[in-house]
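Complex shown without one protein chain; remaining protein chains in place.
Now for chain A:
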């Protein structure tokens, strides 16, 4: 057995050789507190322990160490018989963002059926942007588990491949889970406005408010000018959160025709919305917006007043 200079680490190493899995487990728990870089070796050793509980405990502490030092051990842990271990390994590998991890992750994805693990692996694959993940992710868009579908949307969104847009649009419009629809709506931003503009406009009428918010966001990110009338309509949404995003988007798009509706929003009872409206009027910096901004200089909310002063300076600069 290897000996360590640090007496604490040495004591842990000795405990890790115990026949009692309970003692080995407690030793792994103690590893976290060791500042020695060599402690990683013992974590790797514990990840291969015959006892599940010990491996689980080791999996819990992996994120306290540099994943780089134990990439191989983590990759083999992806095939662990225990779900907790597999999932922690996928998480730690995701932090690693090492392109070399893509291959084993894809292999592990093939053999995984558990939704929890599948979503963990997909999450790890996402930042690697490996094209090999495309077809498995597309296939998982029809998974019965919404968590898996959401992670699959994430993978596809990060890949930014134009050919995946129809699948993403379909998910954004038709998925039964609002959270999945929201992710898909947010993922559409890599497209050309012509390709997804219509879909995003229709998503402004989704039954779930977070999807509507995300649709307004995506429209503003894509600078989809043709959506202006729909956004103006969305400033009358039942929920102020949606109104706020629509107002933000109108400001970013610089829609001069929207000034009357923005003025309407600058008188809303919800101060967050007033703030967004004044911000948008300042961004557009068109003289027609000035009366609303001047009124807002006396707003009861100090944040709105502050923003109104900023908007006045923008209007003055534009004049």
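Please note the rule applied: contacts are C-beta pairs under 8 Å (C-beta built on N, C-alpha and C of every residue); 3 or more make two chains touch, one makes a residue touch a chain; residues count from 1.
Throughout what follows, contacts and distances are computed from a predicted model.
According to UniProt, the chain absent from the figure is "Adenylylsulfate reductase beta-subunit", selected among "ABC transporter permease", "Chemotaxis protein CheA", "Sensor histidine kinase" or "Adenylylsulfate reductase beta-subunit". Screening A:25, A:91, A:252 or A:275 for touch with the missing chain picks out A:25.
For chain A, the list of residues touching the undisplayed chain reads 15, 20, 22-23, 25-27, 29-30, 57.
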